[in-house]
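Removed from the display is one protein chain of the complex; every other protein chain stays in position.
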Amino acid sequence: MKPELASTADTRQHLRAIIFGTETRWGRYFDISLIVCILLSVSLIFIDTIDSVHQEYGGLIRIGEWFFTVLFTLEYSLRLYCSENRFSYAKSFYGLVDFISILPSYLGLFIPGANAALAIRVLRLFRIFRVLKLLRYLAEGNLLLKAMMQSSRKVFLFFFSVSLIIMVLSVVMYVIEGPHNGFTSIPKSMYWTVVTITTVGYGDITPQTPLGQGIAALTMLIGYSIIAIPTGILTAEISHEMVKMRDLRKCSNCGKTGHDNEAKFCTQCGSELETL
Amino acid sequence: MKPELASTADTRQHLRAIIFGTETRWGRYFDISLIVCILLSVSLIFIDTIDSVHQEYGGLIRIGEWFFTVLFTLEYSLRLYCSENRFSYAKSFYGLVDFISILPSYLGLFIPGANAALAIRVLRLFRIFRVLKLLRYLAEGNLLLKAMMQSSRKVFLFFFSVSLIIMVLSVVMYVIEGPHNGFTSIPKSMYWTVVTITTVGYGDITPQTPLGQGIAALTMLIGYSIIAIPTGILTAEISHEMVKMRDLRKCSNCGKTGHDNEAKFCTQCGSELETL
Amino acid sequence: MKPELASTADTRQHLRAIIFGTETRWGRYFDISLIVCILLSVSLIFIDTIDSVHQEYGGLIRIGEWFFTVLFTLEYSLRLYCSENRFSYAKSFYGLVDFISILPSYLGLFIPGANAALAIRVLRLFRIFRVLKLLRYLAEGNLLLKAMMQSSRKVFLFFFSVSLIIMVLSVVMYVIEGPHNGFTSIPKSMYWTVVTITTVGYGDITPQTPLGQGIAALTMLIGYSIIAIPTGILTAEISHEMVKMRDLRKCSNCGKTGHDNEAKFCTQCGSELETL
Partner (left out) sequence: MKPELASTADTRQHLRAIIFGTETRWGRYFDISLIVCILLSVSLIFIDTIDSVHQEYGGLIRIGEWFFTVLFTLEYSLRLYCSENRFSYAKSFYGLVDFISILPSYLGLFIPGANAALAIRVLRLFRIFRVLKLLRYLAEGNLLLKAMMQSSRKVFLFFFSVSLIIMVLSVVMYVIEGPHNGFTSIPKSMYWTVVTITTVGYGDITPQTPLGQGIAALTMLIGYSIIAIPTGILTAEISHEMVKMRDLRKCSNCGKTGHDNEAKFCTQCGSELETL
């Protein structure tokens, strides 16, 4: 075994721990700076769509965009270089997202006029999804996700029932108000019902007849009261998950459970608790 | 006893388990495809109300509508054929809904011009209510329904109090703003109050006087804060129901209660739990 | 002691139980019909403010109004007649409300032109407050009221903090947007902030500058997230009150507590429970 090779393998493993892992300090620093870079580069693309900004700072933004493209290309190469199985990384969902998000700038070089094509420019925004990957090490997220999973059937049932209510109210309002008051079709009436039942209330379509205003008031009160249902479901689940999480924080010395997340010592015998 | 008859009775019983029941695999498949068909046929009627769609795809939609009418007629015949007591099925609420929802297309054939009558076309939308029947086998629905039943008196009391608040605020705003600012009558003022207190806020009627804007701000803050009350009531009830449901999941071996809905084995002795 | 007098005293006591009490069956019937009468008479006054209704059905409404006035006068006389201490009833808050709500119609007779005076007509709406009195015998109301009392200090603190946030945001928006964008004064800016933070969103005043729209988005997100606070406070209190109420439902035979409100028998020993 040649020492250089061993050293290379060591470097690769070290790099992998930083780039893919979140356990080491440098791994966390890398992830946080990556999130910041992604959000900065996405903000750049966002403000470039403002006409006045594009005309005045277009050049600066293009430079910034190339800076981030090079940065993310470098990062992609490093990921390819140090991943254990390069092909399986390249094929994975996040590997594809990483690749797609650096592609558009290079396409703009080779294909003339492609720089202007909205579809390609939008691809750069795929970077947003990379942030999701970097959120995976948050314990809080797991608790919330578990509570949502547990309540997903109930919430689905709730939204199914709400859909039925929306359909019925849409038909009723379409029949009462009719096309000359803005309810030109049942899908448009459904749009109005969603705007009303979620208490958004744009006011671009409003009922004009007294009966329509009465049904509208009823729709609002329904929306106002049924918002309690998903809240109730989720609160009960989160509450249950939090109690369970506290029960898991058991003192290894005396066996007392129910310690808070931030507790460092057992409230009964004072021995140190394991960190979560 | 003739074997053919026995076989026919067997077939009817088998069909009944599929069409009316939800315990067998085929029964569930039948119900799910029925829900999909109902939602598709209703969507068809919905998009047909869009003028441009009606003019371009009106023919296709009519074909689709006849396809579903024949399908639901077939289903209705099958239900009649295999129900134990045909007359009591035909008389039942869902039997009537099933019948009414296939009627309009045939009426359109026999009565000239009836095809255009909105009232008859709307009858076809009765199919939506058939979906309700198919939701009955969801355990989650029962928990939610029970929590809502338990809290119905409290929620009714809440809405009664809100109605009184709405009435008082409507009168106050009618007196302050008056007809020339859009508050043309107390019922219209009530419509505005509901729009405001539920935080919908169309903006079709808005207070113009400083005093009116002050009362409006107060109305919004009232609406914003009292939304907490039904949420609180329902959350407390759902929480209680969920604890009760977990208590029901008792291990038949060691007697431990409080297992999660998704738990398959007892957390204390490891013996298998009954499914909910 | 003369028998007629005893009988009169008996009748008065009987009437008092019906008119003032809620324990007897007839007492409850009386209260419910009174609520219905009050709501009907108030609705009459409400729809009378619609111009077209007033012109077409004005005569009918006047007759209805006189019918209710005579009815409430009769009821007021009966209350005076059968109350133990007439003067103290007449002086009490509800006694005054009862009196004021029948006054306007008679004033309209004696003072010419008074019928048209809005201020006097509005007095008739005082009847609404009489409904409040009739709600007193609902146990659910007491639980909600107690939970609200318990959390009132926390909720007051919350609204005080929200007021400070509203003030600061109003000043910021007034400085950023200025009078030419609808933010003509700080009070008007406060009106806009309340409209925005409570998620009502009329759209009569909207920010026009990019910075203003950014602050507006922040205001909305603040409003959207802090709505959780009163809900959280109240839910925790209601939950606690409901547990306490269940603990009160103790079996007198075996001592088991924690029965539901609707439970009629002890879940442990089967003996009958006292009704709440």
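Order of writing sets the chain letters: A, B and C. Residues in each chain are counted from 1.
By our rule, a residue touches a chain if its C-beta (ideal position, glycine included) is under 8 Å from a C-beta of that chain, and two chains touch if they have at least 3 such contacts.
Keep in mind that this is a model prediction, so the values were computed, not measured.
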{"item": "Chain not shown, its touching partners among those shown", "value": "A, B, C"}
{"item": "Touch with the omitted chain, as defined above, among A:Cys37, A:Val155 or A:Leu218", "value": "A:Val155"}
{"item": "Omitted-chain contact residue, chosen from C:Trp26, C:Tyr224 or C:Phe265", "value": "C:Tyr224"}
{"item": "Chain B, residues in touch with the chain not shown (by the definition above)", "value": "50, 199-203, 210, 231, 235"}
{"item": "Residue ranges of chain A at the interface with the undisplayed chain", "value": "42, 45-47, 49-51, 118, 122, 125, 128, 131-132, 135, 138, 140-141, 143-144, 147-148, 155, 159, 162, 187-188, 190-191, 194-195, 198-204, 223, 227, 230-231, 233-235, 237-239, 242, 260-262"}
{"item": "Those residues of chain C which, in the complete complex, touch the missing chain", "value": "150, 153-154, 157-158, 160-161, 164, 167-168, 170-171, 174-175, 184-188, 190, 196, 199-203, 206, 210, 213-214, 216-217, 220-221, 223-225, 227-229, 231-233, 235-237, 239-240"}
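Note that in this section only the chains that are shown with their structure count from here on.
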{"item": "Greatest separation from chain C - chain, by CA centre", "value": "A"}
{"item": "Superposing rotation of chain B relative to chain C, computed on C-alpha atoms, to nearest 5°", "value": "90"}
{"item": "Centre-to-centre distance between chain C and chain B (centres being mean Cα positions), rounded to whole Å", "value": "30"}
{"item": "Of all residues in chain B, the ones touching two or more other chains", "value": "187-188, 190, 199-203, 223, 227, 231, 233, 235, 237, 239"}
